[in-house]
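Quick one: the structure is below, and I'll ask about it shortly.
Note that this complex is displayed minus one protein chain, with the remaining chains in position.
Take a look at chain A:
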Amino acid sequence: MPRMPTCTPVADYGVLVTFADMFEAGAHARIRALDQALSHAPIEGVTEWVPALVNLMVVFDPLQTDHGAVTQAVEHLLLEADVAPTSGQTCVIDVCYDAPFAPDLAAVAKTTGMSRDGVINAHLSGDYDVLMFGFAPGYGYLGGVPDAIYVPRKSAAVPGVPAGAVMIADRQCLVTTLTMPTGWSVIGRSPTQILTGAADAPTAFQVGDRVQFNRISADDMARQGVTP
């Protein structure tokens, strides 16, 4: 077992910095600390980097630098960044749990042995960390789903789930940005556009930020022009 973190070359344009084999909060804090250190002290030739659950990918231009130089610079940052990351911002996301927007709420209530309101209140009580983006543009994986509403993924994906779906599976929550098939349980809909496409901040929240959900009514949704 190699000592963590490890730096692995990826073709001639990447270094994968791995902190753990499975997700755990301590390793993710170190990933966020490295993420912040990279933005404060850019490495020459590095074009972008991608924080994820157990590792962080550094992408570079092979005409400007190489693995050796990038790995050395990353290891130097790791020595300096081996501290708790600065906490991010808290982003409040509106969500409507009313029936037409929450096709799987009844099933989640049944699985967890709770009432609909019990599931809603448990979801609202969660304190969510933005762990990573993946799968599709603006799909942010939020950790911190309360154990009381743990449900596994469905055995088959449901097609045509609309953008803005607030859904849960395992220990994670996600607000979709596109109409896509999904095997997650849809328990509400948000009118908030998570994927903005702005050049400096293309998403409403970033890895390392916290998310809180705020309940709104179907009338509020209608006022914002969102219909089932």
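The working rule: a residue touches a chain if its C-beta (ideal position, glycine included) is under 8 Å from a C-beta of that chain, and two chains touch if they have at least 3 such contacts; residues count from 1.
Convention: contacts and distances are computed from a predicted model.
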Record lookup, UniProt, unshown chain, options "Iron-regulated ABC transporter ATPase subunit SufC", "Probable glycine dehydrogenase (decarboxylating) subunit 1", "KipI antagonist" or "CidA/LrgA family protein" -> protein name "KipI antagonist"
Out of A:33, A:73 or A:207, only one touches the absent chain, namely A:207
Among listed residues A:10, A:84 or A:106, the absent chain is touched only by A:10
Residues of chain A touching the missing chain are 8-14, 16, 22-23, 47-57, 59, 62-63, 66-68, 132-141, 178, 195, 197-199, 202-203, 207
